[in-house]
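The block that comes next holds chain A.
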Amino acid sequence: MGILEVKNVNKRFGGLQALGNVNLSVQENTVHAIIGPNGAGKSTLLNCLVGKLIPDTGSVMFDGQSVLGRHPYEINQMGISRVFQTPEIFGDLTVMENMMIPCFAKRDGAFEMNALSAVGRQKDIIERAEHVLEDMKMLDKRNMHSASLSRGDKRRLEIAMCLSQEPRLLLLDEPTAGMARADTNNTIDLLKQIKEERDITIAIIEHDMHVVFSLAERITVLAQGTPLVEDTPDKIKGHPKVREAYLGESA
Partner candidate 1 sequence: MFGLDSKDTKLLIVVALLVILAPFILNPFPTDSALAQFNAGYPDLMQRFVIFGIFAIGFNILFGLTGYLSFGHAAFLGVGSYAAVWMFKLLSYNVIPAIALSVIVAALFSVLIGYISLRRSGIYFSILTLAFAQMSFALAYSVLSNPKFNLTNGETGLQVYPGDPQVLHHEGLPDVPHLFGIAMRDNFWEPVFGGWSFTFNNGYYLCAVLLIAVFYLSIRIFRSPFGMMLRAVKSNQQRMNYTGLNARPYTLAAFVISGMYAGLAGGLLAAMDPLAGAERMQWTASGEVVLMTILGGAGTLIGPVLGAGFIKYFENIFSKINDNVLHQWFSFMPDGMEDFMVFVLHPFIGKGWHLTLGLLFMLVVIFLPGGLVEGGQRIAALFRGGRKKRGGAEDGEHHPKPSPHVAE
Partner candidate 2 sequence: MSKSNFTRRGVLRTGAVAGAGVALPTIFTSRASAFTNEPTGSTVKVGFNVPQTGPYADEGMDELRAQELAVQHINGEGDGGMLNTFSSKALDGTGILGKKLEFVTGDTQTKSDAARASAKSMIEKDGVLMINGGSSSGVAVAVQGLCQEAGIVFMAGLTHSNDTTGKDRKANGFRHFFNAYMSAAALAPVLAKAYGKDRRAYHLTADYTWGWTQQESVQAATEAMGWETVNNVLTPLASTDFSSYIAPVLNSGADVLVLNHYGGNMVNSLTQAVQFGLRDKQVNGKNFEIVVPLYSELMAEGAGESVRGVYGSMNWNWQLTDAGTQALVKSFGEKYGRPPSGSAQTCYVQTLLYADAVARAGSFNPCAVVEALEGFEFDGMGNGPTLYRAEDHQCFKDVLVMKGKETPTNQFDLLELVEITPRNQVEYPPNHPMFGGDEASLGSCNDGA
């Protein structure tokens, strides 16, 4: 049993079959990549995992519990954190405040009427936030307005926010999309470091083969809404079907 089990998931938009009979199993403490050409249904699948979309049929189980019909925040509380393609952070808030919010969510749950105690007195939260920031080498930027960060730092902050919740599964949606080569390599190093230092499962949707093959332990190839193959990176590289459906075109 994987930590994330997707079984027979179908999703149609009008006449378009976005997902057809998707089966996927992500094993605990692995890095699992999902790749596929544009329009293969990667984003639709991801949205089904986090509660933004509800599949027409099939089941999505996380750690033995169904996520279907739950709100995104409930799914996050179950232990799934998501990193967006373009960094989604609280732009009006400082870096430190950005970090504290997920820490509160982890500690207090989806809603807590904590209206009278000062933020400055939440020592445990501050400590935790600072700890993760330090890990991510961002402690010097703690008082900056997060909207004024560079794009790479925004991505780093978003990942830090997710990590501060100690998720069991981290979902990354094309984390290096639109990045320069240097930034991409930094991100790869960062993710590698995360992988090494923590007990965490990472599912990554990616276009960039360089990223996929540097990180992933298992790869699922999606084409036209259906998984073609699932295997280790080495096997995938040589797989004829994959070449035909995907690598051939992108090379």
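By definition in this document, a residue touches a chain if its C-beta (ideal position, glycine included) is under 8 Å from a C-beta of that chain, and two chains touch if they have at least 3 such contacts; residues count from 1.
These made the cut because all candidates are chains of the complex that A comes from, given by their letters.
Since this is a predicted model, take the numbers as computed values, not measurements.
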| item | value |
| --- | --- |
| Touching candidate for chain A, same complex, options 1 or 2 | 1 |
| Partner candidate 1, residues of chain A touching it in the complex | 50, 71-74, 76-77, 81-82, 84, 88-93, 97, 100-102, 104-106, 108-120, 122, 125, 145, 161, 165 |
